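Shown here: the complex without one of its protein chains, the others still in place.
First chain written, first letter: the chains are A, B and C, and each begins at residue 1.
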Amino acid sequence: MPAPLVPLSDAISRHVHDGDSVALEGFTHLIPFAAGHEIIRQRRRGLHLIRMTPDLIYDQMIGMGCATRLTFSWGGNPGVGSLHRLREAVERQWPQPLALTEFTHAELALAYQAGASGMSCAVMPHYAATDLEALPRPSVRRLPCPFTGRELTAVPAINPDVTILHAQQIDAAGNVLIRGIVGAAREAALAARRVLVTVEERVETLAAGMNAVVLPAWLIASASLVPGGAYPSYAQGCYARDNRFYRAWDEIARDREAFSAWMERHVLGVPDHAAQLRILGVAA
Amino acid sequence: MPAPLVPLSDAISRHVHDGDSVALEGFTHLIPFAAGHEIIRQRRRGLHLIRMTPDLIYDQMIGMGCATRLTFSWGGNPGVGSLHRLREAVERQWPQPLALTEFTHAELALAYQAGASGMSCAVMPHYAATDLEALPRPSVRRLPCPFTGRELTAVPAINPDVTILHAQQIDAAGNVLIRGIVGAAREAALAARRVLVTVEERVETLAAGMNAVVLPAWLIASASLVPGGAYPSYAQGCYARDNRFYRAWDEIARDREAFSAWMERHVLGVPDHAAQLRILGVAA
Amino acid sequence: MSVPAYTPDEIMTVTAARQLKDGAVCFVGIGLPSAACNLARLTHAPNLVLIYESGTVGVRPNVLPLSIGDGELAETATCIVPLPEIFAHYLQRGRVDVGFLGAAQIDRYGNLNSTVVGDYAHPAVRLPGGGGAPEIATYAREVLIIMKQSPRSFVPRLDFRTSCGYLGGSGERAASGAPGAGPRAVITDFGMLRPQPDSEELELAGLYPGITADAARQATGWPLKVAARLETLPPPEPQQLATLRELEARTRTAHARPIHIPL
Partner (left out) sequence: MSVPAYTPDEIMTVTAARQLKDGAVCFVGIGLPSAACNLARLTHAPNLVLIYESGTVGVRPNVLPLSIGDGELAETATCIVPLPEIFAHYLQRGRVDVGFLGAAQIDRYGNLNSTVVGDYAHPAVRLPGGGGAPEIATYAREVLIIMKQSPRSFVPRLDFRTSCGYLGGSGERAASGAPGAGPRAVITDFGMLRPQPDSEELELAGLYPGITADAARQATGWPLKVAARLETLPPPEPQQLATLRELEARTRTAHARPIHIPL
């Protein structure tokens, strides 16, 4: 008895609350932009955003004042440069201060994995590699390996209140297929208290090989049909990453006014993602 | 530049030595019987056998005197009953004593995972569940979680000298596809110092979806073409598990003489696995 | 006493199946538990989620597997995950509602032995060992135990505690921090034992038609207590029996099929 597909606006309004810790995951691929934009439209505040690579979607959410805290491991525009809204929040507290909890990729992936495994923490070898460890952050601790005596790094589990993923397909029973680069999306979902998904299409039976990455329906709190929901990120087999947009964002986000105007026109000023894609000329 | 396919007898004689720790993995599915039988034919001695579920293949290797140590987590004939040769080695030291290192499934899977990750150990929550913990075994230790203070169980990494897997396909570049139930096969392979594979068939390009389980060629020390190499276990998409044989084994293995006669006729008395399959009437 | 129109295995299987609510997530063991779960799925609980420790999630087999990892499970699964994940992401993460266990020995608090009879270092009988049982016993929200009752298997003291029930009873399990609630019922060939709410000692809670409490007591190696309200468990319904027998007939045919490997 899978939950029926619900409009994305209903899913966000029901499952994402002010002050929640929220992970919109997907490593470069399948980033749930439509869901992030709906969170902006619904003016959520005080969110603790969690993502390995904040990417443009968190740049936008941070710039629009949704977040007071960010847990991340690499905060740039991939292949392009800075996330200017993230930078301005950290460097000049605009639109408000943003508390950072910073990990390396390996640490944050492990933190999700620990959360997905019902653990309070997980361990990796420790080496004197980085000043990150010296920060006053509540993130990693050292302990000796009980077998070798060598130092280990313990990373605390992350269990987001909500994890949101975008995926290619949902079947009639509500099972969800992710095809291509998965990043730590599955671990972030399994770690979460609630899992929301947006999907490109609904099918009778998933086009999935025997060892495909499938999230069973019973792990999912809510599913919404949002074609193009990962744009300007991509959905393998559906549409490519809009590398032109990622480059163009550098200029848009560099300036507060240009940023605000873009968000006004393309996010706040539209009812949903489909309307945005039409304005951008990406969808007919 | 993948290594060319080599005869299985060459692979075993080159890569499996007396006294090695050897993991023939595959959870119920894809158990490398042909490789195990070749180890018996080459009369390896003093092996430390490692497998989550010893299954018939280790019953046979133990009964034939290959092993002096066994690391495992469940030692029965699945769905049938006892492994009589394993029992006789433990209960009556026949044909020789067998030292046991015993884990639960979750612990042994974690030990492989730690080995595959270059770790000295990995941790899981600790609960007062089992007397296994009280055994004088070099296996698990306790330590407090540095964040919550709750007790954790640390499991030491396992890094076999050799891991042997059976798989469905190898491609022209030497990459290997596993399709279906994978168990801890991949972790056991990634943990090993040397990986040997036997495969059902060689193809130009793997019949693999984007997220299929593929072992890259450069992780593999040696590959051999052995159709039917998992029999009486199975290879998904190629042939089914011979549940009749698993039931019949109960009678054969119950008695030392019947066991020795069976091994003499079907393993020592044949040049290779294909000949065994013909005698058994399984292959034409 | 009239001869019932069902075997002891059949009424055990049907009784176990009746414990399962539709939609529950079950971690299934091989043998009677597998038959019971699939019978439930084919009758009153079509949305039962069956997980086998081979990493197969959401299976809907047409015939019962002999092993925990038959190809039938892979072919009908929603997804297949590596074995480390089935324990970490599903069981340890608390996603499993019901776990099934059997064993060679059980004590009055539902603790189980599947490791050795006799001394560990010099056992009289070396049993298969823990496998997935210790973690199933710890993490499943509740556990159902299926075992034939005899003084050899229902013992006053385990030779080895492989998997925990209520430890020493009277809340000791909960105090140990074990996440799951422990054994909810032990289904035997005589009837059903349930933990007394305070002491957590197993007591006879139900009997199959025609079975006496005395018979059950004699098949138990400790002085078996009887619940204040001793239930008579219903016999299998015709439709349940028919479904189970068809399932087992299909299974026998499938398992007898000879294997042919083209070389």
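One rule holds for everything that comes next: a contact is a pair of C-beta atoms (placed from the backbone, for glycine too) under 8 Å apart; a residue touches a chain by one contact, two chains touch by 3 or more.
Everything numeric here is computed off the predicted structure, so don't read it as measured data.
J.: So which shown chains sit in contact with the chain we cannot see?
T.: Spelled out, the missing chain touches these shown chains: A, B.
J.: Using the document's definition of touch, tell me which of A:L8, A:V22 or A:M52 contacts the absent chain.
T.: A:M52
J.: Tell me which of A:I181, A:A207 or A:V270 is the one touching the absent chain.
T.: Touching the chain that is not displayed is residue A:I181.
J.: Just the residue numbers, please: which parts of subunit A touch the chain that's not shown?
T.: Interface residues of subunit A facing the absent chain: 27-29, 52-53, 72-76, 78-80, 82-83, 86-87, 90-91, 102-106, 109-110, 112-113, 124-125, 127-132, 135, 150, 180-184, 186-187, 227-228, 231-232, 234, 236, 238-247, 274, 277-278, 281-284.
J.: Residue-wise, where is subunit B in contact with the chain that is not depicted?
T.: Within subunit B, the residues that touch the unshown chain are 1, 116-119, 173, 175, 190, 210-219.
As a convention for this text, only the chains that are shown with their structure count from here on.
J.: From the C-alpha centre of subunit A to that of subunit C, how far is it in Å?
T.: 41
J.: Could you check subunit A for residues that touch two or more other chains and list them?
T.: Where subunit A meets two or more other chains at a single residue, that happens at 117-119, 210-213.
J.: Which residue numbers or ranges of subunit C touch two or more of the other chains?
T.: Within subunit C, residues 74-75, 80, 88, 92, 179 contact more than one other chain.
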